[in-house]
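Every protein chain of the complex appears in place save one, which is left out.
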Amino acid sequence: MMPYMEIGYLIGSVSFVLGLKMMGQPDSARKGNLVAAFGMAVAVIAALFFTSKGFHVISNLQYIVAAIVAGTVIGTLMAKRVQMTAMPEMVSLFNGMGGLSAALISIIEWRHLLHTSGSPEAMDQTAALPIGMYIPIMAGLIIGTISFVGSIVAWGKLNGKIGDFRFPSQQIINAVVLVAILGVAYINYGEFNATHSSLYFFVTIGLAIVYGLLFVFPIGGADMPVVISLLNSFTGVAAACGGFLYQNKVMLMGGVLVGSAGTILTVVMCKAMNRSLMNVLIGMAGGNGGGSTTSATGGSVREVQATDVAVMMKYASKVIIVPGYGLAVAQAQHVCHELENLLEAEGVDVKYAIHPVAGRMPGHMNVLLAESNVDYDKLIEMEHINPEFATTDVVLVVGANDVVNPAAKTDPSSPIYGMPILDVDQAKQIIVLKRSMKAGYAGIENELFFHPKCGMLFGDAKASLQKLVNEVKAL
Amino acid sequence: MMPYMEIGYLIGSVSFVLGLKMMGQPDSARKGNLVAAFGMAVAVIAALFFTSKGFHVISNLQYIVAAIVAGTVIGTLMAKRVQMTAMPEMVSLFNGMGGLSAALISIIEWRHLLHTSGSPEAMDQTAALPIGMYIPIMAGLIIGTISFVGSIVAWGKLNGKIGDFRFPSQQIINAVVLVAILGVAYINYGEFNATHSSLYFFVTIGLAIVYGLLFVFPIGGADMPVVISLLNSFTGVAAACGGFLYQNKVMLMGGVLVGSAGTILTVVMCKAMNRSLMNVLIGMAGGNGGGSTTSATGGSVREVQATDVAVMMKYASKVIIVPGYGLAVAQAQHVCHELENLLEAEGVDVKYAIHPVAGRMPGHMNVLLAESNVDYDKLIEMEHINPEFATTDVVLVVGANDVVNPAAKTDPSSPIYGMPILDVDQAKQIIVLKRSMKAGYAGIENELFFHPKCGMLFGDAKASLQKLVNEVKAL
Amino acid sequence: MEYIQAIIDLIAQYEQQNTLNLIYLVVLMIFVGIELISHVPSVLHTPLMSGANAIHGVVLIGAIIVMGNASPDDTLSLVFGTLAVFVGTLNVIGGFVVTDRMLEMFKKKPKGEKVS
Partner (left out) sequence: MEYIQAIIDLIAQYEQQNTLNLIYLVVLMIFVGIELISHVPSVLHTPLMSGANAIHGVVLIGAIIVMGNASPDDTLSLVFGTLAVFVGTLNVIGGFVVTDRMLEMFKKKPKGEKVS
């Protein structure tokens, strides 16, 4: 009697840890994902075909397999079709699905409890509701629901389908709703077996939905990666609740692992943007999702024409391109690569300067430029490229703003003060491609644009780059 | 019925992990040690006064308490009295005690097994020896014994009481002994209940003792820190065997934690010395424990007098002292600090350059100089001090050799090739304090001593430094 | 009677042991999660998030267990359970595939220029 199921779960758990560890190192990241997927496959097979006693096909296999096949096909299609830039919202959607699954499990188990303990025969037993089951069921329900609703909202926001929505004293209202959820869940425990039981249960669900909405609605669209990461760890905890409920170790391990790793990841992500988690959650600063209306005051800006820039670059010996959020919005990565190729063909040394938080998710620029097949060796990280600006003829800032804002160094009152930036002002010439003088994510003005060395080429990044390509070709 | 014992063990286990984590960061290291000690205290109290069912004083408490009190007093005295420089051997001794304890437990449990399962009544049961008990008992016995014996040998070597001892084809003999141990232990399992049982058991012990001796004897004295670290992780595994035997989680957790952390630490230590673990275990290279007989050939050496050096330093504006193994051997840390104070009083900027593997254990120089109250801010680590040599007037190399050997950079055939070194040759003047032209730990010649900028001040480090102190005072 | 009591005690003790064991596992796993993530380069944050997202799809196992326990005439449970399995699978499969696509981007000598 080999405990095949348990062994399968053990393999699953270990694979999750190993996989996540490997995902933390660039060299092994992709393999790590496969390791985790392998572990998941083993665990699922163990659940379907084994018990602790040996081989035993699970009941209702036909429905389960049908659902798995459908999920696999649809999931693969969705994941394969999604555009690179839309990946964060895709992650959010899938995360919501996990939360929904956890919530559904809790609902079914709750009905199960009601029908067994709550049946007339059991009525005379004094409230035979085992707390060891009640807590994981309700926790899974509440957390799963919040995660589901929150993720859907986050998905909608990143999609642009849902706007920001703020209301006064949101913190207090949120807290009240949270207390209400716990209160109702508590009452529900006491009132179990009475006729109100289902009512309280549904009220709990309703409140959890409301909380999920209130939690994510006020947060700025650009902060969504952080929120998704947080909701991700919520879903992990919801899965762990299932692990407690069924004393199932692979669920417990996987859930807790994601719960803890996800929480840390959230904190680390905030830190990389020089913000605190509290800050993000309360929805302070930078909530405007790229494009507040702060406009330039004082100083004058030098506008330049595409022709001049093209000449300048063609006869430069070294050009560094600084991509930012605007490049992503304009979907200008391909034409950017084209320009790079043209210049390289002319003998110009072209590199990309990658700031860790350029764009709207960590690694955004790497992913974006890799999509257009830019050579990985040309993407140089901040610490390594900063010393090179001094020997650079032209820096081409494409839709970046905050990551080149000298206020991070000079102005202690600035919200981005202390964030390391790309030292573009060391270069001989700076050309900035953006549509207007509007601010970026942090909503603050950028002195760099008023620097004498700096020329502005206004217009959509894609259009401007296309013009540059044409001009360089024409020269 | 609260499971106080289990809670105590849980607290113990968590404290171990937390403590070890804190010990890995300089700021919290000392507190981390206290956290781990606290966890140990809780676990011991839980074991003495509780069972899973509640409060229950253990049998034979009087003996146990007597032994604990005696161990506490003697352990504290030993630990408090030991000189800083003798700490590694002290650690080794304590480690051996842990191994001995594990081995004794196994011996007692084995007798217990013999007397119960082996008693005439049980004779008719078919070999009623539960493998789940046999394996942890024997593993604890073998590993504990090896760790005990090995640690005592390591202690003796560091003490200077035991010399190196090599014999031909030691690898093969070691392997044979190891296989013999496993073989006898296996036979013992089969022969259980027969009259030979005790005989096989004692043969196992004897072979484990032999293995412990053979394992450590050939390894050079200077490699002992690595060996101690390895034996340390052995004892951890032996403790974990006890955890399996008694299904006791705090033993299991503590033991496994040390087993795994100790193994990694061993590997990391080897890496810091630019060697592989295999290399150390086979006893290759550098086994000569500071002072092989390779003597200088070619080139000429410039000998200098203390008076000249004193003048040079007194009128320098910046002096860097490079301490090494010789400083520790000569116990010259106090007079070194005195010299530093004198120079500082004259307005000279004095710093210490700390190479990560200077001396014979990691952190050796930090510990040594801290003992003589050198200001922590004056101890600068390699990466930070290297750029400073260029602006330094005098570098005073006190009993260091390998860590300033340029062969690490220039000679690919050298055993230390690739190890980062202190770039003392950037300084204006180099003065080396050592007794002779003998080589250091790696047993190789040092070109630096033949460098025109370099002057040698021969003699014991303490004596030479004392001379320098006198001369500076006299000036 | 005494005998049965002893057995009940034993089982209760095992139950308690089991719960305690789970607590050990949770605590250790929290440590592991924290340690694994604290030293990760920031370019990998998004793929890591996505990978972790796929891992919590392990909730799918729970959905499968629910389905295994549902009696064939409990239609509501079957419907909800099948839905739970479906969305759980979406989470797992979608999560791993998206992560793989993200990481595919990092494939070319990811450390290449860092050394120089």
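First chain written, first letter: the chains are A, B and C, and each begins at residue 1.
Here is the rule we go by: a residue touches a chain if its C-beta (ideal position, glycine included) is under 8 Å from a C-beta of that chain, and two chains touch if they have at least 3 such contacts.
What you see is a predicted model, and the numbers here were worked out from it, not measured in a lab.
Student: Touching the left-out chain: which of B:Lys157, B:Lys249 or B:Lys467?
Tutor: Hidden-chain contact among the options goes to B:Lys249.
Student: Touching the left-out chain: which of B:Met87, B:Ile162, B:Ala180 or B:Met437?
Tutor: Residue touching the chain left out of view: B:Met87.
Student: One chain is left out of this view; which of B:Ile181, B:Ala238, B:Val403 or B:Val472 touches it in the full complex?
Tutor: B:Ala238
Student: Take the complete complex as the reference. Which residues in subunit B touch the chain that isn't displayed?
Tutor: Touching the chain left out of view, subunit B contributes residues 12, 16-17, 19-21, 23-27, 29-30, 32-34, 36-37, 40, 43-44, 47-48, 58-60, 63-64, 66-68, 70-72, 74-76, 78-80, 82, 84, 87-88, 90-91, 93-95, 97-98, 100-102, 104-105, 107-109, 111-112, 132, 225, 228-229, 232-233, 235-236, 238-240, 242-265, 268-269, 272, 354, 356-357, 361-364, 366-367, 370-371, 375-377, 380-381, 384.
Student: Using the touch rule from the top, list residues of subunit C that touch the missing partner.
Tutor: Given the touch definition above, subunit C has residues 7, 10-11, 14, 17-18, 21, 24-25, 28-29, 31-32, 35-36, 39 touching the missing chain.
Student: Under the stated touch rule, tell me which residues of subunit A contact the chain that is not displayed.
Tutor: Residues of subunit A in touch with the missing chain: 3, 6, 10, 13-14, 17, 21, 52, 249, 253.
Going forward, only the chains that are shown with their structure count from here on.
Student: May I ask you to sort the chain touch graph into line, ring, star, complete or other?
Tutor: Chain contacts: open path, no cycle.
Student: How many angstrom lie between the CA centroids of subunit B and subunit C, rounded to a whole number?
Tutor: 40
Student: Taking each chain's centre as the mean of its CA atoms, how far is subunit A from subunit C in angstrom?
Tutor: Computed value for the inter-centroid distance: 19 Å.
Student: Would you pick out the residues of subunit A that each touch at least 2 other chains?
Tutor: Not one residue in subunit A touches at least two other chains.
Student: Out of subunit C, which residues touch more than one other chain, so two or more?
Tutor: Counting only residues that touch two or more other chains, subunit C contributes 31.
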